[in-house]
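Taking it in order: structure first as C-alpha cells, then the write-up.
The excerpt is restricted to a subset of chains, each kept in its original location.
Per-chain numbering from 1; labels A and B assigned in written order.
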Amino acid sequence: MGYGDVQMIDENGNRVDGRKAGDIRPIEIEMGVVPVADGSASMRWGTNYVIASVYGPMEAHPRKIQRQERAVLDVRYNMAPFSTTDRFRPGFNRRSREISKVTADALESVVLLELYPRSKIRVEIEVICAEAGTRCVGLTAASLALADAGIPMTDMVVSVASGKINGIVVCDLNKEEDNYGAADLPMGVLPNTGELVFLQMDGDLSPSEFQEAWDYNMDAALKIHELMKEAIANKYGGGQ
Amino acid sequence: MAQPLVPELLRAHLSELASRDQRADGRGQWEGRELSVEVGVLDRAEGSARVQMGDTIVFCGIKFQLQTPYPDRPDEGGLMTSAELRPLAGRHIEPGPPSPESIEIGRVVDRGIRESGCINTKDLCIIPGEKVWQVIFDCFAISDDGYLFDAFGLAAIAALHNATLPGERFDVGEDRKLPVNKTPIMCSFQKVGGRFVYDSNREEEVGGDERIHITLGEDDHVHSLQKGLKGVFSASEFVEIMAAAKQRCSELRKIVDSL
C-alpha cells in the first residue's frame, strides 16, 4: 500500500485525532523546569516532550572560540535514548548535528549577542519524548528558556510545521500523519514582525499548496505565541 | 576545560559546619533531601521513573531489544545500563564523549541491579538459542544538584518494577509485565568536612572527599560496593556508614515496593 492510499482525513475534513486542517495539537508550557539552570522551559506538544535549558552568559573557553565583539551561542539538540519507539542510540548523529546548526542559526538572528562580548551562552535542547515536529518544539522551547534566563532578544521565535496528507494541506502533522505525509514545511517566525529566521521544507508542494502551508504556519505561530506569553506572565507575575 | 578553582574556602566552611554536626542546608548527617519518585512518566519507554531529590532531577527509561543469546548461555537475556550526563543538566557538564564520571556512574548503577539477581536472565528468554530480550536502562539527568548515583539507582529499580515486555510490538507474543524478584537499593555516602554524610548535594560534592556506594538487598545482603575519588577511610568509618545504609535502604525499598 503506497503512502497516498491511507485515508487520514474523513469526508468532513476531520483528521485522525479529530482536528481540522488548520488546527494545532494541544500545547503545555512549563517554565523553570531545570532548577540548576540559568533559564529553562519544557513544552508538551501532542505527545512530544522537550526540555530546554540555558547557561550563561559565561566565560567562553577555550579562548580560541571567543569572539571579540559578541557572545557565541552554543546550541545542542539531542534525542534522549528513550525518546523514540525503537531505542535511539546515543552518539554522533548527522541529523542532530544539522538540527543543532539550523536552530543556532535561527536563535543567533534574535539574541542580542553583541551585549556580551567574549562570552558564551549555552542552549541545550533535549527531546524526552518524540512525536513529530521535534525540531519546531525544540526551537520554540529554546526561545522560552532564553527568555527565562533573561537573555535579551529582539523577538521570540515561534516554530511550527505544516504539511500535506492525502493531497490536502494541514497544519502541525502528528506522528501518524507524518508517517504518510507527502510534504513538511517547518518555519521559525518572529511573531511581532512576521519575519522568518528558520525555514526548511521536504517533499512536494505545488505553488498554491506551498502558499496555503505558509499561511497555516503564520496563523499557528500567532496562536502559539499567545500561549508562550501566558506561560511567561504566569511565572513572572505579570499574568492574570 | 578551565582550571577548576580550588574550593578551599568551601572546604573550610564545610569542615567548620561538620565540627558543629551541621550541614550547609541544615540537614542531619544521615538525612536525605526531599524525595519524590514517580513511575510511568515516559510515553515512549517500556518502563520509566522520574526521581527528584532536592534540585536533582533524573529520568530512567527502560527499553527492550531482541538479541541473539550468547552460545554458552542460550536461554539467558542481557542487561545494559547507560548513564548520560548531558550538558542540559548543569553548567559543570561539558558536551562530548562519555566522561570517566559518567562511565563510572553507569557501571555502578548496573552492578547494583545486575548483582542482586533481581532480574532472572532466564525470564528474558523467548526462543532458546535464538531470541532473547535485552533490557536497557537509560539513566538521564535533567538537573544535577549532586548525588546522581543514588537518584539514578533509585530511578532504575523503580522503572524496572514499572516495565512491560513489548511482545506485541516485536511480534513475539503478548505484552507482559517483566518479572522482578528483588528490590536492590543503592545508598551512597561522601566524606564532607571529615565525616561521612548521606545524600550530599552539589556544594558538598564539590567540597567533599571520597564517596562510598553501597547496594543492599533483602536481609541486608551486600550486592555491590564502590569507593570513588581520592581519600582514605578506616574500618570503623565503614561500619558506621554500613549501619546507616541498612536503615535507609530499607526505607527506600518500602517506597519502591509500594509504587
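Criterion: contacts are C-beta pairs under 8 Å (C-beta built on N, C-alpha and C of every residue); 3 or more make two chains touch, one makes a residue touch a chain.
Because the structure is predicted, anything quoted here is derived from the model rather than measured.
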Expanding each displayed chain to its full copy number yields A x3, B x3
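To be clear about the criterion, only the chains that are shown with their structure count from here on.
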Okay, in this complex, where on chain A does chain B touch?
-> 33-38, 47, 49, 51-53, 55, 58-59, 61, 76, 78, 80-85, 87, 90, 122, 124-126, 128-130
Residue positions on chain B within touch of chain A in the complex are 1-2, 42-45, 48, 55, 57, 59, 61-63, 65, 82, 84, 86-91, 95, 136, 138, 140, 142-145, 169, 202
